[in-house]
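All protein chains but one are shown in place.
We just call them A and B in the order they show up, numbering each chain from 1.
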Amino acid sequence: MRSSTFFYIIISYVLLGLVTADEETNSEFENSGFTGSSTHTNNWAVLVSTSRFWFNYRHMANVLSLYRTVKRLGIPDSQIILMLSDDIACNPRNAFPGTVFNNQDQAIDLYGDSIEVDYRGYEVTVENFIRLLTDRWDENQPRSKRLLTDENSNIFIYLTGHGGNEFLKFQDAEEISAYDIANAFEQMYEKKRYNEIFFMIDTCQANTMYEHFYSPNILSVGSSAIEESSYSHHSDMDIGVAVIDRFTYYTLEFLEKIKKNSKLTMDKLFDEYTFENVHSNPGIETKLFNRPMNETLLTDFFGNVQNVHVDEVEDDILYVANHDKNGILHDPVDDATEQNEEAYASTAPTDRSLLFGSADTEERTTLTKITPKQTKIFGGITVLVLIGLWFVGK
Amino acid sequence: MLNGIFVLGAAVRLLPPSFVPDLPSTVSSVEVATPFTSFNSLQEAFYYLQHGINLYDGGVNHHSPLLVVFLNFFNDLPYSYIVFNVLYTLIDLWIAYRLIQLNQWYFKTRSAKVGAEKSEKSERSESGESKQSAKDLTVSNLIKSPLTDKLIASFYLFNPLLILTNWSHSTLLFTHIFLVESIFQVAVEHSLSRGMLLLAVASYLNYTPIFMVIPLVSLALTVTKGDKVKVVEGVGIFIVSLGLLVLASFAMTSSWQFVESCWITIIRFDQISPNVGLWWYFFTEMFAFFHPFFVGVFNLYSVMFILPITIRFSENDSKGTKSNYLGDSFLACILCYTWLIFTKAYPTLGDLGLVLSIIPIFKTSFLSYCKFGGFTALIMSGCLLLSPIFYYCWIVLGNGNSNFFYSINLTWGIVHGLILMDLIWGKLTYDYINENGVSKELQKKLRLTQI
């Protein structure tokens, strides 16, 4: 009896919540000039650790911690792109094989059960990162490895690794510059690939990385000012390495208190970023972002609480797609296969192998097979011809 | 006595590798052999040839197909390693013999030229009696007696750099013999067609001599006093012979892969291995995205100065502003070659060795005005001493790094620079003295400055 009452109360609270939420969206649509809350309909997260090697354990732990947090707050794995530059869980030096911890209490195994790493090891490159943002791939790129955002997407981008003035090192060989990221964001804006971006970076001299952004609706935070290092928070004396960076540690500490339906705003998080905590000067850049911090919900980026936005499409998209200019129905898929088959049939059977490439590449570098004896005879003849020329030359 | 020197030179080359069959591979250090001249990779190529494997599979062999096939004849003989010792020794003796002939030729042509000039000048300056005596004094200084044949042979046969090169059985020797022979044919025998044919073979073997066609044609023009048609003829023969060789190689291997392995690899610096040259470091230790730039600049740098050097130093001055004896096409040839080995992609000690053995020929004319000889020798001995030590520290002990070795390569480059500078400055001083008729007493006080 008691349990059913309890259940009833919960349901009514949920209903109440839904109604109020609905009211909010309505009011937002009415006064479109002021955008106190976000207009996004879906949330994405791009989480990147860029450095390799066992001694950079903490970068992998940083990024996995945030992975865990955004997942906990409701972003599904399909909308999280996790780029993990090294496999430290299975490193032979790891005293606890198959695990990654971000705290010396070893309470949470970040590498637990359901981890979906989209890019790993040497796939984490500058090129792949830029391609991911701008969505310029060849046709075979799997959907799970693409950032399929639109103009209603809020994207949380988190980078960690070793940085410097206006650059961030990827792996051990290359680096991305602040301008590269700024230009990629501009392309994303032009291609309507985002509604808002929350860019967070935890590296040395991190603030230099967002200073060149010029596209609208980007909120950026960095862990340290120019000429400053970002520091690790603590080492785990059993694992034998530092397990988390200070900036990420305090971000997490705050986010751990947050639930899916939290109404806390960004400024509360930013209050955590003090010099006492981080040991460097974190930077917060809001000039491109047109909502006040105290009205921007954390869940606008970390969670997946969405507004439903109904398109008012005047033309029937299906009709446009399936009919040609004259209004005659055609099937685009069929067209394509037909053309291919025609082309295929027109080639002679012998040429077909050429289309698919010869299996024996050796054959293709030499015109005919030639025996050593023939080679020697040719050589002998050439030498004789040279000697002949010698006499003619006089 | 000359025979004695030849016998001794032959013994030095023949006996040690015959008694110690491992000697060629032992002395084939990075300084002496590169992948493009190494005897080891040549033997690998023999194996490929005998077993019907494509000669250029695996990227080990960079020797021209014709060379591989030709030398394979010797490899098939019994006691082939002795046969090779004999072959390499004969090549060196032959080059030494040609150098002797070139030395005699150089003295003869220089004295003939100065003789002609002398009479011409004395005719011209009959009006100015006062200057006459001074002029005569100078003219007698113009030509000094040449080094004896013995010395020229010794300079070649007992040059340690060349002995090392010979012991290592570097295929550079084949390039050398064709190059020297081609200069000989053009200069002494006045046979442009033979010279060009031989130069084509040399270029075919090693790529770098390809640019020698410019100074050599210029030398031919001087020697035969021919007109501009000779240029077309020479270049034509050169291109046709080279084309013939390339086509023959294609026929032999039935693939164009040899072009890639023998030449393109050199042009693109694809074979990453340390050597005594200036450029390898850029391709091993620097960012890969600079490589196309480096390839362009280094190749351009190598070619760029050939034409200017040839024009400045050869005798063919169409305007007739220069006195006739001031030009020296043979010097232009040697300067061009020194420049080429200075800037080439995969140089060895033997490259400079040849130049050092040719330089004494200029004793007849301007060599006494060169001042840096001792200094250059000091730096050179320092390089030769430290280069293997630093390489050892880098590769074997692991406590040095490539910078150590490369610093010596740079110094080795300075040696080239000093030699070039010294030759050019010596020649310019010589020209100044002769043109202005500076007497012997004045020469001692003469101090020239480049402005």
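Keep in mind that, in the parts below, a residue touches a chain if its C-beta (ideal position, glycine included) is under 8 Å from a C-beta of that chain, and two chains touch if they have at least 3 such contacts.
The definition used in the following text is that contacts and distances are computed from a predicted model.
Q: According to its UniProt entry, is the unseen chain "Dynactin subunit 4", "NADH dehydrogenase [ubiquinone] 1 alpha subcomplex subunit 1", "Ribosomal RNA-processing protein 40" or "GPI transamidase component Gaa1p"?
A: UniProt protein name of the non-displayed chain: "GPI transamidase component Gaa1p".
Q: Which of the visible chains would the unseen chain be in contact with across the whole complex?
A: So, taking every chain into account, the missing one touches A, B.
Q: Just name the one of B:T148, B:S273 or B:S381 that touches the chain not displayed here.
A: Counting the whole complex, the residue in contact with the absent chain is B:S381.
Q: Please identify which residue in A:E127, A:D150 or A:D238 touches the non-displayed chain.
A: A:D238
Q: Which one, B:A112, B:I389 or B:L410, makes contact with the chain that was left out?
A: Touching the chain that is not displayed is residue B:I389.
Q: What residues on chain A make contact with the chain left out of this view?
A: These residues of chain A touch the chain that is not shown: 53-55, 90-97, 235, 237-242.
Q: Can you list where chain B touches the absent chain?
A: Residues 381-382, 385-386, 389-390, 392-393, 396-401, 404, 447, 449-451 of chain B touch the chain that is not shown.
Methods note: only the chains that are shown with their structure count from here on.
Q: Distance between chain A and chain B based on Cα centroids, please, to the nearest Å.
A: Computed from C-alpha means, the inter-chain centre distance equals 58 Å.
Q: In their complex, what parts of chain B are in touch with chain A?
A: 49-52, 54, 65-66, 69-70, 72-73, 191, 193-194, 197, 201, 237, 241, 244-245, 248-249, 251-255, 257
Q: Looking at the complex, which residues from chain A come into contact with chain B?
A: Counting only chain A, the residues touching chain B are 362, 365-372, 375-376, 378-383, 385-386, 389-390, 392-394.
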